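Note that one protein chain of the assembly has been removed; the remaining protein chains are unaltered in position.
Chains: A and B, in written order; residue numbering restarts at 1 for each.
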Amino acid sequence: MSNTPEHPAALDRRTVLRRAAAVGMLATPAIGLLSACATSGGDKENEQVAGGTKSEKNPLGVKEDAAIEVVIFNGGYGEKYATDVHEPLYKKAFPKAEVKHQATQAVSTVLQPRFASGNPPEFVNNSGEKLMDFGALVADGQLQDLTELWDAPSVDDPAKKVRDTVVPGTIEAGSFNGKPFVLYYVSTVFGIWYSGKLFKDNGWAPAKTWDDFIALLTSIKAKGITPYGYAGANAAYYQWNVILTHAAKIGGTDVLKNIDNLEDGAWKQDAIKQAATAWAEVGAKFSDKSFEGLKHTDVQLRQNQYKVALYPSGDWLEGEQKQDTPPGFDYQLMPVPSMSSSDKLPATALRATAGEGYFVSAKSKNPKGGLEYMRQMLSKEGAKGFTEVVKAPTVVTAGSEGFSFPPGVASSQAALKAAGQDVFNLYFDGWYKELDTEARTATNELMFGRINADAFVERIQKKADAIKKDSSVTKFKR
Amino acid sequence: MRHGKYPFVIGFLIVPVALYVTFVIAPYAQAFQISMTNWRGLSAPRWVGFDNYRRLLDDGTFWKAVQHHGVLLLALPLITIAIALFFAFLLNVGGKASGGQRQGVWGSRFYRVVFFFPQVLAVAIIAVLFQTVYRPDESGLINGVLMKIGLDPVLFLIRPNLALWSIIGVLVWQAVGFYVVLFSAGMASIPGEIYEAAEMDGASRVTLFFRVTLPLLWDTLQVAWVYLGIAAFDAFAVVAVLSIDQGGPDGATTVLAVEIYRNAFTYQKYGYASAMGVALFFLTLTFAALTLRLTKRESVEY
Partner (left out) sequence: MDAQTTLPPTAATPPPPSTGPKAAGGRRGRGPRSEVRLFAGLGHLALAAWAVIVIVPILWTFLAAFKNTSEIFSSPWTLPAELRWENFGRAWTKAHVGRYFLNSVLVVGASTFCTMLFGSMAAYVLARYKFIGNRAIYYLFVSGLAFPVFLALVPLFFVVQNLGLLGTHTGLVLVYTAYSLPFTVFFLAAFFKTLPTSVAEAGMIDGCGHTRLFFQVMMPMAKPGLISVAIFNIIGQWAQYQLPLVLLPSGYEDKWVLTQGIANISVNAGYQADWSGLFAALTIAILPMIVVYAVFQRQIQAGLTAGAVK
């Protein structure tokens, strides 16, 4: 026999582990030599399909039979608007093209590998809790420049460019250092939501000033209802949004601009401290500690059951809760209240933006197809169809005409109108995902009483400074 | 007889070695390389030397994660082994000795089967299960009871000092059965004469346990410690699925695997994530080396 065991099983686990550890130690320095080139995989260019002939019907020059893959975030708006409205529109325009549809809740988890491998889908709805970092995508040249789309003639009126069919601010919202990369499609208004029915039954009225607001919260609490709440487990950004909106009202819109531009000490501005102090008090006195462990659907369900009175969110809320909303609930929006009479912005001011981001992958097989898909989305028919399915207004001006919105969206549209010019937005969360994460964490710490406003601004500022110094992060300005 | 040995040896080794080198060794090697770059997964990586490692030193979350591994490394083996030893002792020698057979307590077979069961479930599934067990309101399994009898709910995953222990609880829940069976095997091999002799001297159950069972099980305990130590360095699935905000609140439950995942797949900082991976690798190695050294103690021969 070639090898008879001299000492059967003499090699016990201890010996083996020790030797294995030794091998590990020895192997480490030499390991760099071994490495093949995994990292080169990302460079591999995808074979892109040739363009088709440009025509009046096909101004972008899409290849007629080239397939297009559409990935939709299956969240508040669902996926039906894509399968029932936009994808059929594309198919109608290009009957020979195959439209591959896919929906997911965890965009980054499932798409990141596709991007890393140089095989991204053409069209992506990048949204939700696990959205991909827009800033990183832009920095890596993964996103198709949308200038061509905005300058193309619109579907409905060839004399009109696409850029002239959308509400002002739409293109800017999706621009990075002045270049448009993202289509924010849904007109979104942020505020604090309540049940019109609950308020009417109890004789409560939405608050405009901070004193009114505290009085309102107190009387709600007296009724045995949790006055205010957000979901700490996955939706803390709903609350930092409230704090920052409040800060912008106190100190003017430059407060937010400084944050977005990573200005030194931006988070330590007095307006932010004031707002954080005020909301920490709300968290301590008028909320429920258990909400920190709940997901947004849980807290939203509680509001539908009249257990929570006020809930901060965007106006997708009403559509998202459709199944659980009892009849007569009557969603209503109130803007974040004013702090005092010395506020820079009036009580009606609010944060509104084009929301729900869509992009075309520059390195996909058929980027022109992706652009054309967007052009179809931005047609009157596409926008109207979207609004009918999800009950939310789009950025397409003609899309909402003559549509009667459900009460919640109607109230947010009215609030938007009332705000007039005093509408603002913020961008840092899309530009610097890490800063968003830190703001969420700090917000939970603040609202559930573990740190005060000073510590709150201190720690986010620290993160902002670190990002500013980090050379691997691409910076953006507005 | 030696004729044709080498073709045979090569023929038998070629497929397994090729598979292993391609899918295991090569990726590990590349991870070291990537950790020296600022690669974000999309365009070509740029060599940055030890920048990522320097940044690690200043990263509070990283150190929090390392600290949690320290806690896990102590608590998980200690708690699990203590409970499992206790149960194994009960199941094997806890009952009365009759007819020459030392017996476990009544129903010991049933208990062994039940205790072991969580071991066959996937951790990801167990984590989903415990999400509902720990829920902070009346819909949670535990808090539902507490609130029904008029107590305040326990905020298992929310209170920063409790969250990590809630996670450890799940890990212990799954692990105990395995070690009960493992220790039972060890105990069953301890000759009955030894117990008998000890009992003749009037030793109580407790004395039996500490003077007889424990020393004779030393080898098995060592193995258990190593296994649980390795488990303490992972804990990804349970933290990622169970904790609020993946490792929260405010990093109170985070572990290196979760931070690696977050940096790689949320921030797309592959270089930085790989540096964390390398750090984790050296921590594991250090643990292995330390354990081997510390437990170097003569086992009792019998």
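Heads up, the rule we're going with is that contacts are C-beta pairs under 8 Å (C-beta built on N, C-alpha and C of every residue); 3 or more make two chains touch, one makes a residue touch a chain.
Owing to the predicted nature of the structure, the values given are computational and were not obtained by experimental measurement.
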item	value
Options B:Leu56, B:Leu85 or B:Ile190, residue touching the unrepresented chain	B:Ile190
Candidates B:Val66, B:Leu162 or B:Ala203 - the one touching the absent chain	B:Ala203
Subunit A residues touching the omitted chain (full complex)	1-5, 7-13, 16-17, 19-21, 23-24, 27, 38-39, 41, 69, 71, 74-76, 102, 104-106, 109-114, 116-117, 121, 128-129, 234, 295-298, 301, 323-324
Subunit B, residues in touch with the chain not shown (by the definition above)	1, 4-6, 8-9, 11-13, 15-17, 19-20, 22-28, 30-31, 34, 41, 83, 86-87, 90-98, 100-125, 128-133, 138-141, 144-145, 148, 173, 176-178, 181-182, 184-193, 195-196, 199-200, 202-205, 219-220, 223-224, 227, 233-234, 236-237, 241, 256-257, 260-261, 264, 270, 273-274, 277-278, 280-281, 284-285, 288
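Note that only the chains that are shown with their structure count from here on.
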item	value
Parts of subunit A lying in touch with subunit B, wherever the complex brings them together	1-2, 13-14, 17-18, 20-21, 24-25, 28, 31-32, 34-36, 38-40, 42-43, 108-109, 112, 115-116, 130, 132-133, 136-137, 139-142, 232-234, 236, 289-294, 433-434, 437, 440-442, 444-445, 448, 450, 470-472
Interfacial residue positions of subunit B with respect to subunit A in the complex	1-2, 5, 25-30, 32-34, 37-45, 48, 55, 134-137, 153, 155-158, 160, 222-223, 226, 244-245, 248-251, 262, 265-269, 271-272, 281, 285, 288-289, 292, 295
